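Excluded from the complex is one protein chain; the other protein chains are retained at their positions.
The first chain written gets the first letter, and so on, giving A and B; residue counts start at 1 in each chain.
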Amino acid sequence: MLNIFKKVAIAGAMTLAAGAALAEYPEKPIEVIVGYSAGGGTDVMARTAAPFIEKYLGEGASIVVKNMPGASGQIGVTEAANADPDGYTLGTFNLPGMMARTIDREADYDRDSFTYLANVVNDPNVIVTSKNSGLDTLDKLIAEAKENPFAVTVGMSSLGGDDHFALIKLQNATETEFTIVPFKGSAPARTALLGGHVAMGILNISEVAEFRDQLNVLGVATKERSPFAPDLPTFQEQGLDLVNGSMRGFIAPAGLPEDVQAKLLNAFSQLSSDQEFLDAMAATANPVEVVTGDDFKQLTSDLYDLAKGVWETTPWN
Amino acid sequence: MYADLLHALPDVFALTNFAAVIIGVVAGIVVGAMPGLSATMAISVLVPFTFGLEPLVALGLMAGIYNGAMYGGAIPAVLLRIPGTPAAVATTFDGYPMAQKGEGGFALQVAVVSSAFGGIASAFALMLLAPPLSRVTLLFGPSEVFWVAVFGLASIIFLLGGNPVKGLISACFGVFVSVIGSDPIYGNDRFTFGQLEMLDGINIVILLVGLYALPPVIDLLETPLKTDGINSSKLGTESIWKALPRMNYWKTWLRGSFIGIWIGILPGAGGSMAAFMSYNEARRTSKHPETWGEGEPEGVAAAEVANNADTASALIPALTLGIPGTAVAAVMLGGLLVHGLQPGPMLFRDNPDIVFGFMWQFLFGAILLVLLGGSLATNSFARLLNLPRPLLGSVIIVLMLIGVYSIHGRMFDVYLMLGFGAIGWVMDRLKFPLPPVVLGLILGGFAEENLRLALRIGRGDPMILFQNTTSLILVALTIAVIVGPTLKKRYIDSRKSA
Partner (left out) sequence: MPESRKSRLTRPETLTALGIIVAASGFLFPTFELRAISALLPAAMLIGLIVLSVVLLLADQRKASAGEGAAPMTKSPKRVVGAFLLIVAYALATDFIGFYVSTVVAVPLVAWLFGYRSPVGLLIATVIVVGTIWAIFDFGMNQDFPTGRFWGR
């Protein structure tokens, strides 16, 4: 009896405390869980964005980045999905990887596990060829692939990532077949291209920006030209409907209190108009494209459907 | 380019930047010297912290730690037979026997001078030859890298110890552990039993701490009354300047530096392989190979020169191509990205003062090793061994736990380490050699990954493996390593009988 009484009292006190917390969120440091080691692209994004989000949350908000690396970010995102939805634990989110992982392996989260805050980075795919391949235009590449199916080797990072989906879109759009060579990450794939060990590569624009003299960059998979390389034509300009990229953003666990969610969304949506923030992101080679709230959720859902469709026709493992 | 090099020099001598190198070297020696703590762990803890620092302060700290830790790892390797870092495994071969003979002080002095020599050679390679050496890296595609890995694996036959069956069991165990995690091509799980923590494979530090540090700790607790007087009180530390003339290892130093630099520019293999290969080569060419493994100072020199010679050179592919040559260089690359330094050919043009300043810091870090790592470090760490054995044991247990925990910030790794520790204790007592496990873990999965990438590029045709000169040279070298010793022995025998 006494026990029940005690429990009720504690629960009451907690509700009160929660109510108080909501009134003046954030009243303690907010933890952002990054699923990669310090120094990775996602980590740099989180640490670069943190002071700006603090600024827009106001009231002396403080953000602490916590790295939980492992399993291509899956450990960190699982932790964030299952954290208390009180607004004090946020996480970084990568697309299409985080959705693809719910398809190609068992995951303790799905697309409904999150409150979608904002996608911040959209790093579009580019198709590159090695200098010694002789395939220096998109037309030559596609002609070669049509003539000799599987003869063109494609270096890229692992299966089930954005590079892979870009290749599948390319294959479907042009009715061609390539031989996939999945390296562990983009840098080794790029090195194999530089050395001429593979003919073609699918990378992201931030990864080739420093190497444009050493590789043929055939085009970028965006709707409009990327500010990273304004002279580089899009695929759509070249008559190929290919838009794809790697995206990084922020999520919170599902079921966030409404006012906390509103406050966070408000802070994140101000990022895109902050020139100082855009400059800081450009300095770390992160192409910014802020998509917040429901649009971000829709984006994730679309990518999930795409990945699911691909998996059902051509599972990659 | 060389003008840029000189232009970067004044900044390096700015007070805070230089102080960062000094602090880094000292911290590196300490971290390396603590069984359980490694350079990888120290730098990964440091990277987020450097976000708010000036680039050259942050990079100076990292350069110092890297250099310091590669030497620091030799201290427990010599005194306790626990390699402080993965790269110090080969240092135990002769360093520990020297300590038991009462020459521990000299062993550490050989280690520090050799480390500095290797570090200086490597820094010069980075400063003067980075662009041409990065072109060498480009020659190595998956099939060539596969042969490098096979060449490294072939050298296991020198590490098998007295009982080849046990040695091979160790090697198979190491290679098997290396395939745990996600499949390098398809990404499906292999032997992870649904544990996400195992998906990225078993980190070498976890295995090493378990196999190498836990058995000696159990020893310390098992026989608490044994005095370590032979190791510590008679460390015999004369001044390093007096000891210097006794070190006539120029050939070994030059060869070890060459091997270390070469292994460094090839992505993936790293410090321990360089040390093993340098040790094997030095022993093979020695006039008195029978003294090796019994306390031959030249063995310590060979191992230590090579594991420092790949520090700066591992950054050549990291800076120019974004592919780190060692695990530590991989973490450091993260530190560069934090400061907006994107690897690539433009890096040298866009941020010359920082990049070349960083290279100078490597050089000064290596030189500082002799001054800072000399008698001071040696004597203070030797004192630690005067601690009562049960106390020393319990302190090392704590260090092992924080060292392994801090790599990824998770307890799972600690439990994994304890599992390897139990295996390591059995192996130690039954005299299974441990070096083949380490080499197998480093090179097994690495060889497999590159073989399968090469086969994909060749669309299943194995002839891709023999298609160019680089591959064929590596195949010839591998065969020479395997059959060479037998032929030599047969030749000597036939001369004797004639």
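Rule of thumb we're sticking to: a contact is a pair of C-beta atoms (placed from the backbone, for glycine too) under 8 Å apart; a residue touches a chain by one contact, two chains touch by 3 or more.
As the structure is a prediction and not an experimental result, all values here were calculated from the model.
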Of B:Phe117, B:Phe173 or B:Phe381, the one touching the omitted chain in the full complex: B:Phe173
Among B:Leu6, B:Leu139 or B:Val398, residue touching the chain not depicted: B:Val398
Sites on subunit B contacted by the missing partner chain, in the whole complex: 45-46, 48-49, 165-166, 168-169, 172-173, 175-176, 179, 183, 185-186, 188, 190-191, 214, 217-218, 221-225, 387-391, 393-395, 397-398, 401-402, 405-406, 409, 411, 414-415, 418, 421-422, 425-426, 429-430, 444, 448, 452
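Just so it is clear, only the chains that are shown with their structure count from here on.
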Separation of mean Cα positions, subunit B and subunit A [Å, integer]: 34
Subunit A partner contacts - residues on subunit B that touch it in the complex: 44, 47-48, 51, 137-142, 183-189, 194, 196-197, 199-200, 267, 317, 321-323, 331, 333-338, 340, 342-347, 408-410, 449, 453, 456-457, 459
In the complex with subunit B, residue positions of subunit A that touch it: 37-41, 43-44, 47, 65-72, 74-75, 78, 104-106, 150, 153, 158-160, 179-184, 187-188, 190-192, 194-198, 206-207, 209-211, 213-214, 283-285, 316-317
